[in-house]
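Excluded from the complex is one protein chain; the other protein chains are retained at their positions.
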Amino acid sequence: MAYKKLNGSLIISLESGDMIVESLEAICEKENIRAAWMNGIGLCRDPEIGFFDAGTGAYIFKRFDGDFEIAALTGNVALFEGRPFIHAHVVLGGRDMTTYSGHLREAVVSAACEIVITPLPGTLERVAVPGSPLKKLRL
Amino acid sequence: MAYKKLNGSLIISLESGDMIVESLEAICEKENIRAAWMNGIGLCRDPEIGFFDAGTGAYIFKRFDGDFEIAALTGNVALFEGRPFIHAHVVLGGRDMTTYSGHLREAVVSAACEIVITPLPGTLERVAVPGSPLKKLRL
Partner (left out) sequence: MAYKKLNGSLIISLESGDMIVESLEAICEKENIRAAWMNGIGLCRDPEIGFFDAGTGAYIFKRFDGDFEIAALTGNVALFEGRPFIHAHVVLGGRDMTTYSGHLREAVVSAACEIVITPLPGTLERVAVPGSPLKKLRL
């Protein structure tokens, strides 16, 4: 992975084999990012995405085998237990352009993935919701 | 709903039961936002989305029952008849991650919905297109 700062914004180019969420959290930790918004596009393989079942209060996760275009990655960065935490959703287009989408658990970059992280001044924090996998923004 | 201003950008956390478009318009009115871009993710229920049929000049609206991940909410804020007007499109992922998308008429937040509104200096205005439901940006 490589990145460049342009007036505070991070332009990130992830490379084949990079784990997306893990890489972004590592970059945010290194750059001490405490609040940010992000947008990205790219290609990934074997993405695992989730749907939050509000009825049971649990995520349903599904892993899709193979390569998918990341048609949109949208998310934010906030501190959770003192460390940068990524909350991102993705839209995935397959070989026949059929599309799946949901909460991004993790995906491996295939070919390339380009992301902009725009830090916001100040700090955003998340707190765990008791009895739930959700981590809520505390505003 | 709750929100926080970080250097002018509004970080918004909508809560279960909040109407998305109505809530965003209320926040923009309160904060006197006259031009902005927005991005968001979340979970919603019973979203109603539209497809503009350029042939008939009318929207086809469809309501989807149940919960959907908002994999991407993209839109802007401009003044229409003197008040902030939201124009947003959404990408919705269902329980099996099958995806639907279109113009957001309205949706109810389920669990959580996180949106950033980035105000732009100056004013954007929309004007009604005669004989059409469209409201065009006047640049």
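Labels for the chains are A and B, by order of writing; each one numbers its residues from 1.
Quick note on the criterion: contacts are C-beta pairs under 8 Å (C-beta built on N, C-alpha and C of every residue); 3 or more make two chains touch, one makes a residue touch a chain.
In this text, all values refer to a predicted model and were calculated from it rather than measured experimentally.
J.: May I ask which residue of A:11, A:58 or A:129 touches the chain that does not appear here?
T.: A:11
J.: May I ask you to list the residues on subunit A that touch the chain which is not drawn?
T.: Touching the chain left out of view, subunit A contributes residues 2-4, 6-7, 9, 11, 13, 16, 39-41, 43, 45, 67, 69-74, 91-99, 110-112, 114, 116.
J.: Considering the whole complex rather than only what is displayed, give the residues of subunit B touching the chain that is not shown.
T.: 35, 37, 39, 49-54, 60, 62, 64, 72, 74-76, 87-91, 99-103, 120-122, 124, 134, 136-137, 139
Please note the rule applied: only the chains that are shown with their structure count from here on.
J.: On a C-alpha centroid basis, what's the spacing between subunit A and subunit B, in Å?
T.: A distance of 22 Å separates the two centres.
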